[in-house]
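A single structure is presented below for examination.
Omission of a single protein chain aside, the complex is shown with its protein chains in their original locations.
Labels A, B and C are assigned to the chains in the order they are written; within every chain, residues are numbered from 1.
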Amino acid sequence: MPHKKLEKVFRDPVHNYISVSNQVIYDLIGTSEFQRLRRIKQLGTSSYTFHGAEHSRFAHCLGVYHIAKQITDMFTKNYPEIWNSEENLVTQCAALLHDVGHGAFSHTFEGIFDTDHEAITVSIITSPETEVNAVLRKVAPDFPEKVASVITHQYANQQVVQLISSQIDADRMDYLLRDSYYTGATYGEFDLTRIMRVITPVENGIAFKIQGMHAVEDYIVSRFQMYMQVYFHPASRAMEVLLHQLLKRAKVLYPTQKAYFDTTSPRLVPFFEKHFTLSDYLHLDDGVMTTYFQNWQTHADPILSDLSKAFVNRKLSKSIKYDHEDEQDLAILRDIVEKIGFDKTYYTAIHSNFDLPYDLYRPEIKSPRTQIEIMQKDGTLTELSELSSLVKSLTGTTHGDSRFYFPREILNPDTLFKAEQEAFTSYIKNDHFLGKKGIESK
Amino acid sequence: MPHKKLEKVFRDPVHNYISVSNQVIYDLIGTSEFQRLRRIKQLGTSSYTFHGAEHSRFAHCLGVYHIAKQITDMFTKNYPEIWNSEENLVTQCAALLHDVGHGAFSHTFEGIFDTDHEAITVSIITSPETEVNAVLRKVAPDFPEKVASVITHQYANQQVVQLISSQIDADRMDYLLRDSYYTGATYGEFDLTRIMRVITPVENGIAFKIQGMHAVEDYIVSRFQMYMQVYFHPASRAMEVLLHQLLKRAKVLYPTQKAYFDTTSPRLVPFFEKHFTLSDYLHLDDGVMTTYFQNWQTHADPILSDLSKAFVNRKLSKSIKYDHEDEQDLAILRDIVEKIGFDKTYYTAIHSNFDLPYDLYRPEIKSPRTQIEIMQKDGTLTELSELSSLVKSLTGTTHGDSRFYFPREILNPDTLFKAEQEAFTSYIKNDHFLGKKGIESK
Amino acid sequence: MPHKKLEKVFRDPVHNYISVSNQVIYDLIGTSEFQRLRRIKQLGTSSYTFHGAEHSRFAHCLGVYHIAKQITDMFTKNYPEIWNSEENLVTQCAALLHDVGHGAFSHTFEGIFDTDHEAITVSIITSPETEVNAVLRKVAPDFPEKVASVITHQYANQQVVQLISSQIDADRMDYLLRDSYYTGATYGEFDLTRIMRVITPVENGIAFKIQGMHAVEDYIVSRFQMYMQVYFHPASRAMEVLLHQLLKRAKVLYPTQKAYFDTTSPRLVPFFEKHFTLSDYLHLDDGVMTTYFQNWQTHADPILSDLSKAFVNRKLSKSIKYDHEDEQDLAILRDIVEKIGFDKTYYTAIHSNFDLPYDLYRPEIKSPRTQIEIMQKDGTLTELSELSSLVKSLTGTTHGDSRFYFPREILNPDTLFKAEQEAFTSYIKNDHFLGKKGIESK
Partner (left out) sequence: MPHKKLEKVFRDPVHNYISVSNQVIYDLIGTSEFQRLRRIKQLGTSSYTFHGAEHSRFAHCLGVYHIAKQITDMFTKNYPEIWNSEENLVTQCAALLHDVGHGAFSHTFEGIFDTDHEAITVSIITSPETEVNAVLRKVAPDFPEKVASVITHQYANQQVVQLISSQIDADRMDYLLRDSYYTGATYGEFDLTRIMRVITPVENGIAFKIQGMHAVEDYIVSRFQMYMQVYFHPASRAMEVLLHQLLKRAKVLYPTQKAYFDTTSPRLVPFFEKHFTLSDYLHLDDGVMTTYFQNWQTHADPILSDLSKAFVNRKLSKSIKYDHEDEQDLAILRDIVEKIGFDKTYYTAIHSNFDLPYDLYRPEIKSPRTQIEIMQKDGTLTELSELSSLVKSLTGTTHGDSRFYFPREILNPDTLFKAEQEAFTSYIKNDHFLGKKGIESK
């Protein structure tokens, strides 16, 4: 009577229980490349704004796998005529591994060191030296390539591709729910259960039955709200700006101080040298990076040490919104910052965040999106925004803002620079740079 | 009309909004010693078992502050005749700072390096070189000492002491709710709102009005359940055992390989040398430690490198329960492990976890507990377990278990050591070491 | 020490604890007119679609009071210069009593018997024979009139009026959360805590600080979604249609069968006679009405008995959507229904449900809405839809649909009426009446 089938259960606060009963999946989770995701925060610098959001990419990847598993199991049971159950494993593996190439503070890191987490994901999956590849190879010699091709969208079966990567996919569904849960920002919640009931494979992709249209609509709106409220939060972007300046400064200093960086931050050296292996990349994580920043706090260069301290101790710069057409005029503010004594190259910055909440399929553009299709009772498909005025209002237009960052001290009372400070604030109204209008009114 | 009073709001998934309107509290949060808590996980090795529980001590400390603030505000409003509102700030500061001395993987670290996080907490609060001390000093010269004395239980006003440290205090109430939320183990939930409505200051401490007795009872039961289900989880303890062995091995190797450790793990050196400053201590965190373990993976010593890899990649040993009187007999199992090829010093271990869920005040013992008092309608106090049979059943007896850890490989099929493996398992039944009984039956 | 201040606590699943410490409020809750609300379901026929939504108007009214109390308490504390705390009680009483005149299945009942629940609310508050009036009179002789004038929007202080009745008021905030909780449709959730933090009294009304703009936006979207998903659900409207037909039939039969109705449904007689007192009205509730419908199940009139049975046992008719311009053409379907053997007057119906999710203030129209104002950091006010593209997309346009109801049997396979049935369905595609287009294609 005692069962001996493999079943490993992960307690997950978002999905309650995540169950793994396939040895391949279980082995993938055990690889060093996947375990490394425990050491990389899902939200990067956002955890400095939303202190509760300290969850890792490990948790997120498990969640994506879980959603993909639920859907492929349901497809297998309910749609044998149109869904090929041999796709289940490749779908679940791709779901689990879709982010395995993510690194510490990916976005900023990539900007500075010209890495590409998607290419690295593919590399981890397909390079014979990784544990992930070894596990996948045991399924079939070409299995690693198949999994990788799902992630690069080249996989022939578009049903599989869309489950992993489209405007409503397992990845997005997990991160919205998870980031919502961990930040405490309830905007990200939507009815996952309902969506998983109405999702249905169609000839060349996936669709959603009309009975669940409102759940899909709510998902689009929730996603939009999470972008506006959480992902684009000005304070998180201040940390990102800081990180960017810090790494930029280190990169500038490196050529003349190789020994210093070799001692205090050895694993970054290959990146300073623009010459890194996959193994170098996999040695980095949030802890390693932050250890290095802590080391740099005592560096003789006042900019490097100051920025390191600011990052380690979360000393954020302030920011104001500006309109794109006024970007040039920010030079006025930059000059005042410099006058007050800050190097404007490292102590001011602009940061733009824009998202396109939903778009139609536009074959003419470079990477066209797969639009969301709703299946009517008679089987015909209708594009989502035709049925939802809420979604229509979000379709095809980007949302977000551009912000100018400057030292917090500029706004503190100070007798020495009182005139400069007043000049500075005279260009601002309700946290917004007045731009040309403000300048002309002088 | 636009208000300019300080009010900083932290979005918290457990308490929804945590509001700070006192400059002292706000400044304390901004100190480097407090920000450092962002880099230390609340649950240490448990996050390797409950992957969702990656929350930091930073979040927990904010939560304890929040609960203390709610209670002191309510006391100020409702009990002016018995609660002195001048205690509000010292209570809130002690709440916020009660764990500021915690370090990376505290429990294990303390065992190996003989540190004491409570003494360090006091030190951070009272040493003139810390930022925390500077902030507190501004309130009054003796204010740091006052806050510290709350934490060491020396503070004269026992109402304040009990709010921060007793069998039902702000600390425990936050960590139960928070650990419950982040692990996904719902056992830790209880009715905090109710408890905060019925808590009341009495002459020499705090009590709870009878209308909330069941909420208090539920809190005790929830706490018990969290210990049994989460805090004492065998897998987390396997990580703790591993960490212990790893640090023990490093310590053994250090005297002959100082240069190696100086390069790969410089900030641990003061601890190997048994000669560390407060500043040395504050430089350590989860990220620094894990960075060092990653470095050690390539050390020539097979034990150090193997244990490092096991920790970094979460390769857990297995365990069985044993009864205290059979502890000596575990030597039999240890010898088999050695025979199969593992150094028994580093590859077997015992680990005991016991908790006393609730106890009466026993003046005769060393650190007597403050028992929980329930206030009847006429104002008389009755000790909790007299009113609750559930609590009575948990009073005065410890719960937990002792486990023997050994390499997972012992249980894997293996032709070479088949006989030894069979011998090993013959001493086990339902994950329990049979002990003397099993031995005699041979 | 034992406190003896009045404090009555109601455990509420939506707001957790609702606390009453004012004797006037407590006495109002105890009146027979208010207790009667326990016997009237908040959602009327919707509880036949969402079986969990059996909550009463009693619970909702307590909830509205609770929100109003939280807000007025906060206004009193934070905005003494612009909010007059003498308005607290009138606001809270109006909040509690705003729905006290609601009756059983109000909407349908009013359509048939020409009653008006708002007028009756005023009447309950101002008529000297009610218990509610007696309680209010004790505050001041003109206090009942003051409370009533808040409900009729005549009250001078528009801050008070808008808290009770505007596009974002205590009433709507409670019912969205409550209906969401009880139906299980999570769409209605929004961040009440945040909204209650940013709501602020302004000179001639209320506004919301910019930091909470997204919470207000989310509230508007949530409200829209609840209308589309819950309040306008076709099945609930089928029950409403049924109820309408049933009461219409009874009204037709009454003049010739007075004795019958006097015995089986005495408390409805004053309404059949178009001659009812406030006391007559207060004797009706869901239980009384349903008792009468149960009695009518055995009436000799086949239509009355059949409709009664259908209502009591929830036998719903089916429906299809139609476009307004095709309304005339529904005659074709009605005739087929009649041909198959159903009296088309009682067995077909049209039902339209439209809502205007949000609108600007338009002084030119009859009852202009108060638009939602967002307060910028410098104190200036901006209308919500100027800041939110989501809200803009919902502004000024109604949403909903018109449906044609017909007997479920029409769609059941039947050899006798096969031809008629096929004719009927040939006019329908995806639950939508094809109208002219369909007719012409014949």
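The rule is short, and it goes like this: contacts are C-beta pairs under 8 Å (C-beta built on N, C-alpha and C of every residue); 3 or more make two chains touch, one makes a residue touch a chain.
Everything numeric in this text was worked out from a predicted model, so none of it was measured.
Of the candidate positions B:258, B:392, B:418 or B:437, contact with the unshown chain belongs to B:392.
The omitted chain makes contact with just one of the residues C:137, C:283 or C:369: C:283.
Per the touch definition above, the residue from C:77, C:138, C:258 or C:314 contacting the chain not shown is C:314.
Take chain A: the residues that touch the chain left off the picture are 1-3, 9, 16-17, 78, 82, 193-194, 197, 202, 375, 377-379.
Although one chain is not displayed, chain B still touches it through residues 186-187, 189, 191, 210, 214, 217-218, 221, 224-225, 228-229, 376-378, 380, 389-390, 392-394, 397, 399, 429-431. By the touch criterion stated above, the residues of chain C touching the omitted chain are 10-14, 16, 30-32, 35, 38-39, 47-48, 50-52, 54-56, 58-59, 62, 181-185, 263, 283, 285-288, 290-291, 294, 309, 312-315.
Keep in mind that, in the parts below, only the chains that are shown with their structure count from here on.
Shared contact partners of chain A and chain B, listed by label: C. When each chain is reduced to the average of its Cα atoms, C sits farthest from chain B.
Taking the mean of the C-alpha atoms as each chain's centre, chain A and chain B sit 32 Å apart.
Here the spacing of chain A and chain C, counted between their Cα centres, is 43 Å. Among all residues of chain A, none touch two or more other chains.
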